[in-house]
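Contents: one structure, followed by commentary.
A protein chain is absent from this complex, but the other protein chains hold their places.
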Amino acid sequence: MSDVLTHSIVEAGRWIDSQGWCPATGGNFSARIDASSAWVTASGRHKGELTPYDLLRVDSHGQVINSKLKPSAETLLHTALYALDVNIGAVLHTHSVASTVLSRLEASNTLVLHGYEMQKSLSGNNTHDATVAIHIFNNTQDMQALAQQLKNTWAKSPLQWGFLVRGHGLYAWGKDMVEARRHLEGLEFLFACERDMMLLKR
Amino acid sequence: MSDVLTHSIVEAGRWIDSQGWCPATGGNFSARIDASSAWVTASGRHKGELTPYDLLRVDSHGQVINSKLKPSAETLLHTALYALDVNIGAVLHTHSVASTVLSRLEASNTLVLHGYEMQKSLSGNNTHDATVAIHIFNNTQDMQALAQQLKNTWAKSPLQWGFLVRGHGLYAWGKDMVEARRHLEGLEFLFACERDMMLLKR
Amino acid sequence: MSDVLTHSIVEAGRWIDSQGWCPATGGNFSARIDASSAWVTASGRHKGELTPYDLLRVDSHGQVINSKLKPSAETLLHTALYALDVNIGAVLHTHSVASTVLSRLEASNTLVLHGYEMQKSLSGNNTHDATVAIHIFNNTQDMQALAQQLKNTWAKSPLQWGFLVRGHGLYAWGKDMVEARRHLEGLEFLFACERDMMLLKR
Partner (left out) sequence: MSDVLTHSIVEAGRWIDSQGWCPATGGNFSARIDASSAWVTASGRHKGELTPYDLLRVDSHGQVINSKLKPSAETLLHTALYALDVNIGAVLHTHSVASTVLSRLEASNTLVLHGYEMQKSLSGNNTHDATVAIHIFNNTQDMQALAQQLKNTWAKSPLQWGFLVRGHGLYAWGKDMVEARRHLEGLEFLFACERDMMLLKR
């Protein structure tokens, strides 16, 4: 089972790098093992060149299990997501130009998407004629604080598919790596469309 | 024969994915088998990772022939096209940023292209100095209704090469997969040019 | 020798397609054999999927030598270039979005580039602090007329590196395929910069 999970992270990394969404060692990825542990990427590795030896296990508090590798600084957000929703099986945190720029230009705490067929790539959506709201958190280097904000926001209303961190990038998730990749790819397509709409509508 | 057809769909999927035109399981492709049946892609598959086992046969009404796979929701548009024009041999439905955005920005039901040499990539055009009109349908989740609109529009004047669905994407076709791919690639190039002209002319 | 030449055309096609500069069977390429003949690409082939069997020989008037293949309609421009300058060894005609759009937006018959280090990729330039002028011909489907315009323009002042055809694309050349590719790549980079300068300077 671990082989399948670690392979799914390594493969996701190569694909995400080919799209230009994890430059310069940016990004971090994880896959849930069970109720209390997950595989996560080690800090500082280029995410397009991962091997299984660049992954480590962490418990539900983000503590390293039996490894000398250093987990990503943002591991707490991954473990927070696994704790918040038992149905989340994989989390992909990426850095694209569109997600970085749109999250800076949107002054509110929500990027609203509407009227795109591609919204249907996000589980539970079955029409373009609805609104998809993606939460935007302000960026901070205090991961404890950001994880707490995530929990507070979720307590009011659970987030779906992903959230943005301003000037930073996207967290996308799914019940498994296949769905997490679909949500990531769908959201990035929607961001690219929204960027073009902003440019062309003026 | 079926091997050639199914292979042509699988190959088209890899190429279309490499261009970024079928993200997040979006898009669906088909190839006519005979007067009353066609191969179509199953629902929910990533179109860049197709195998022949992700394809199924449907009859001219879009009904599944001898398969447990679920056809794409948009199969009715494929079979409508095959019924409307006996010379159509392959249909490619794709989602690009340019086709999504241009179809939203054009308020009328026609995107008019003029003055591009690339118009000659669309069969029957032999000059840049003419007008290519690409019909735009409003998006809907009611495929029966959209197929009917397509038939009504066609009855007034047959469409050529492809049509857009607003905020959704492109349907392109040809007498065979080679021509369908050429029409797709030519139209996407023209959309990319038109997008740049809109941006730069202002 | 012919093997080297035909291979150089096939390889150029794959690279040009990977850059997106010959979509939908667009473009045509050639390599001089001797004073009175050249290899050219056959009409209608996708230029990213060429084999040596998609090439034919033409004489200095563009007439086919011993082949059943149909040469590109624009063969006359290739042979005109070989006649105009004995030092031209290879010609690459491509369709990029930037060359298509810039040639439409520039109202005069010259696109002027200045201040780019990349100008030095064009043979004979040794500084950014000079002007590179790329001639723009109006598009026409009359290749005899366009070839004649090329000759008339050249008679007044020989062109260097390449020229644009409005709404159509670029012809780039060099003493051999290596230089033709460098001129093509350098000019496309300069067009991409110029497009961005137009967008960002406003």
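A few remarks follow.
To keep things simple, chains are lettered A, B and C as they appear, and every chain counts its residues starting from 1.
Going forward, contacts are C-beta pairs under 8 Å (C-beta built on N, C-alpha and C of every residue); 3 or more make two chains touch, one makes a residue touch a chain.
On a predicted model such as this, the values are computed, not experimentally measured, just so you know.
One chain is not depicted; across the entire complex it touches A, C. Check C:Pro23, C:Gly89, C:Gly162 or C:Gly186 against the missing chain and you find that the one touching it is C:Gly186.
Interface residues of chain C with the unshown chain, by the touch rule above, are 115-118, 121, 126-129, 182-183, 185-186, 188-189, 192-193, 196-197, 199-202. In the full complex, chain A contacts the hidden chain through residues 23-26, 46, 95, 97-98, 100-101, 104-105, 139, 141, 165, 167-169, 195, 198-199.
Note that in this section only the chains that are shown with their structure count from here on.
If you draw each protein chain as a dot and join the dots that touch, you get a simple line with two loose ends. Using CA-based centroids throughout, the chain positioned farthest away from chain A is C. Look at where the CA atoms of chain A average out and do the same for chain C: the two points lie 44 Å apart.
Computed from the mean C-alpha positions, the centre of chain A lies at a distance of 31 Å from the centre of chain B. Within chain B, the positions touching two or more other chains are listed as 199.
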